[in-house]
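A single protein chain has been omitted; all remaining protein chains appear in their positions.
For clarity, chains are labelled A, B and C in written order, and residue numbers in each chain start from 1.
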Amino acid sequence: MIHTIAILGASGYTGAELVRLIATHPAMRITALSGDRKAGLSMGEVFPHLRHLPLPPLQKIEEIDFSGIDLAFCALPHATSQAVISALPRTLKIVDLSADFRLRDPADYEKWYGKPHAAPDLQHEAVYGLTEFYRAEIRAARLVAGTGCNAAAGQFALRPLISAGVIDLDEIVIDLKAGVSGAGRSLKETLLHAELSGGTMPYSAGGTHRHLGEFDQEFSLLAGRPVRVQFTPHLMPFNRGILATVYVRGNPAEIHATLAAAYAAEPFLEVLPFGALPSTRSVGGSNYAHVGVIGDRLPGRAVVMVALDNLNKGSSGQAIQNANLMLGIEETAGLTLAPVFP
Amino acid sequence: MIHTIAILGASGYTGAELVRLIATHPAMRITALSGDRKAGLSMGEVFPHLRHLPLPPLQKIEEIDFSGIDLAFCALPHATSQAVISALPRTLKIVDLSADFRLRDPADYEKWYGKPHAAPDLQHEAVYGLTEFYRAEIRAARLVAGTGCNAAAGQFALRPLISAGVIDLDEIVIDLKAGVSGAGRSLKETLLHAELSGGTMPYSAGGTHRHLGEFDQEFSLLAGRPVRVQFTPHLMPFNRGILATVYVRGNPAEIHATLAAAYAAEPFLEVLPFGALPSTRSVGGSNYAHVGVIGDRLPGRAVVMVALDNLNKGSSGQAIQNANLMLGIEETAGLTLAPVFP
Amino acid sequence: MIHTIAILGASGYTGAELVRLIATHPAMRITALSGDRKAGLSMGEVFPHLRHLPLPPLQKIEEIDFSGIDLAFCALPHATSQAVISALPRTLKIVDLSADFRLRDPADYEKWYGKPHAAPDLQHEAVYGLTEFYRAEIRAARLVAGTGCNAAAGQFALRPLISAGVIDLDEIVIDLKAGVSGAGRSLKETLLHAELSGGTMPYSAGGTHRHLGEFDQEFSLLAGRPVRVQFTPHLMPFNRGILATVYVRGNPAEIHATLAAAYAAEPFLEVLPFGALPSTRSVGGSNYAHVGVIGDRLPGRAVVMVALDNLNKGSSGQAIQNANLMLGIEETAGLTLAPVFP
Partner (left out) sequence: MIHTIAILGASGYTGAELVRLIATHPAMRITALSGDRKAGLSMGEVFPHLRHLPLPPLQKIEEIDFSGIDLAFCALPHATSQAVISALPRTLKIVDLSADFRLRDPADYEKWYGKPHAAPDLQHEAVYGLTEFYRAEIRAARLVAGTGCNAAAGQFALRPLISAGVIDLDEIVIDLKAGVSGAGRSLKETLLHAELSGGTMPYSAGGTHRHLGEFDQEFSLLAGRPVRVQFTPHLMPFNRGILATVYVRGNPAEIHATLAAAYAAEPFLEVLPFGALPSTRSVGGSNYAHVGVIGDRLPGRAVVMVALDNLNKGSSGQAIQNANLMLGIEETAGLTLAPVFP
């Protein structure tokens, strides 16, 4: 059975990645694409790497007939998603890739995003889309909220450790290296090649990055008490990839064993042998994440490292993984493309 | 029907690319991998990006039992291939990715590679593997010689034009920009990140690059008289991709029309609208090539530009396309992965 | 004697490069900086790499008192320069880095820049600023027009050859590789790291690039008859550097000898031994240019290659070299910083 798919916001990077992945998906077919500013263009004009694909033209959202569509991926900017999704038919399954439905508590949303949520009912309905930890809820959901890409990386490092109680909850530092595509196709001086290539710098440091809202929500829920981590992202001179270097307190061997056990049956989460170090280069272009653990020379300290592709496992791959569950398709369908190296 | 595959020389970049592509190929299964210096290791130890795949361990070639293998990809260094393939069973189908069997004339081989060919019988038997132009011969072949990656790019620009007689054969300049993976995983100072990144330089200039042997052979054969092009490759600070900028004399519209007609039915060769300029970024990670044509302000001059991925369409993708033909599989099987961007 | 300097348009890359170079110049002191959109900020806020320097704040141009200023560098956008310079005191020496005064003929200007020149008197007065070829005129000039960066590279390859009559004037192809800083600090999608890094593409192909206006003007003047070259620039995934690969017809040894003789006494133009190939990496951050010549296997053909730093020798370094002449300072003052490698 082939499911019909719409992608709203197809002219951004996550939209293009969805198209790329669905192109070889055995059970999905794209029947509508929106891109407001690019409406009327073909996808190949907006993204020449997709020009060989038979695809519908980019339309305005209001021009799309949703009656024949099974599921819509919503890859619109933050805040826009709320308004758009509110107006979509209630019969439509939706995977939202924006930040709009990641936080359950309206107060949290307002705190991190600076204004009240415009669709609190949908916010309440939405399921948090970290597939490996919300499978049952996602299968039953109509609206799934994709996680932040950095938030995914940090949670893959920490969730099983918090659940198992093997680390000190008050001593967690996430130093994260993020490829530039995470910032989207936006025209900002800091994202220019001439500014960004050949070096690195922190950004949103000091506890101001919005993905902290997700860490706070999820880790506290798991621990049954407030958990607050330190988090410093750094802008990296490469296009795809996140490396989270997570400093924790606990027994390194136990930490490794806990992660290895938790992910033993996971198709996309690879725990490396103890002491092996992951590289973003080894997961680029794929839905796989590599997890490494090493003990420090200081007793009782360990470093957990997670490498994943922000556009794929951190965003569009995750979205398809969730959609597969929602549509009753094999969870791994369309997602087993091996990473591209070199 | 699943065909059993061996990859000889799997520890290099083209070997890894073959594994990546075959991982989602519907009709091939890898049953043997060789890597002499890495024998005994798993593929995941040599290439961590492939660690999730169920693969046989790396062996020495002499340890491989070829009796159950349908086809071998030979991704060994130049000169080694001759010796290895001579010793393989005559019943085995072989796609060789080295330079050893690209030139038909032993004198040409010796001229460009500096020593006599060690397996002239095989050299005589081998079919030149530029799929789009040798389909019938490749279908019937036991041994196919993959083309040089630069040679593929130049030929995609020029073959239909030479055949159609629409360009001046004595006035062809190929200025080529080549990503560094074309040089393989070899430890040379010029290939270090610190030396190569952030700039560019020509190499093998002045008519000394070995892929000229292929241009000479093929273009002369097509034209029915000697054709000699100028060719200057440049080492590029990126990993994948070739852009060939080819300066020709002729009617630009006729040149575009000739290429568009020649490639109209080709699944992997995309001719852009007249005047559109291809980018290596739009084909990376894929078996697709983009072909652009623009007229110059000087009457009677045009520029033909070809962008392809040297490791994929220029090497391992082409090899699988050839193998598909040799095995009677759909030609495009396993090769329709969309390019990865950004 | 210290000369007082103003830089108009200091918030762009060529402005910043001027500041960097003048910082260690023995005979210049910056006393005014303009940056209209950034007026009121310090230079260190706009360019943190300059924060340690004692510099005047950025002002609006109309706020600057030019009475105490000896020379102004004008690093404003094209078209803006005409208007601004027209309003400056006639007693001020000016080096303009924009395209506004490069073309002597008003018809040429209109042809390449799409509208009539607004200051034809100044256009008439301006001296073309390719230092090595216009020394006497520059020494005597009040207004010098810096050349295009690509135009400089191509002229270094070709001027002595045209003057000496050793190449065929109708068979010149310039294939040029240009670092992205040449496009300035402008917010365009194609200049984003995610779009540009890891690949290459041509731009302004087919004889449409504006620097062709300079080639036409200068080469025709030298030859005493119209000369029209072919020119294809390519956008490169690095920040600084131009490599011009120039295909010419003539005797390679004679071509090398001609260039070596022409540049023997030049402090900044290094002709490499015959057959040696220049790299942009070997000139980055400096006012030096490397010139290489190699003969092709086809008799009577040669390739001339020029590598230079577009922001330095191609723009701001050239501007200071011209200013040194205009102010009676040693020509090389402030410009002998060695290239930065790796």
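By definition in this document, a contact is a pair of C-beta atoms (placed from the backbone, for glycine too) under 8 Å apart; a residue touches a chain by one contact, two chains touch by 3 or more.
Quantities reported herein were computed from a predicted structural model and do not represent experimental measurements.
Interface note: of A:26, A:54, A:68 or A:199, the residue touching the hidden chain in the full complex is A:199.
Residue-wise, the contact with the chain that is not shown comes from B:181, picked out of B:14, B:131 or B:181. Taking the complete complex into account, A:295 is the one of A:9, A:48, A:295 or A:317 that touches the chain left out. Along chain B, the points of touch with the absent chain fall at residues 13, 180-181, 185, 187-189, 191-198, 237-239.
In the full complex, chain C makes contact with the omitted chain through residues 13, 16, 19-20, 23-24, 47-53, 181, 197-198, 239-240, 270, 272, 278-279, 281-286, 288, 290, 311, 336-342. By the touch criterion stated above, the residues of chain A touching the omitted chain are 173, 175, 177, 194-195, 197-203, 205-208, 212, 228, 230, 232, 234, 236-241, 243, 245, 247, 275, 277-281, 284, 294-298, 301, 303, 305, 307, 342.
The working rule: only the chains that are shown with their structure count from here on.
Of all chain pairs, the one linked by the most C-beta contacts is B-C. Central chain assignment: B. Criterion: smallest distance from chain C-alpha mean to the mean of all protein C-alpha atoms. Between the CA-based centres of chain A and chain C the separation comes to 45 Å, rounded to the whole angstrom. The distance from the centre of chain A to the centre of chain B, with each centre set as the mean of the Cα atoms, comes to 36 Å. Taking the mean of the C-alpha atoms as each chain's centre, chain B and chain C sit 39 Å apart.
Those residues of chain B in touch with two or more other chains are numbered 197-198, 239-240, 278-279, 281, 284, 342.
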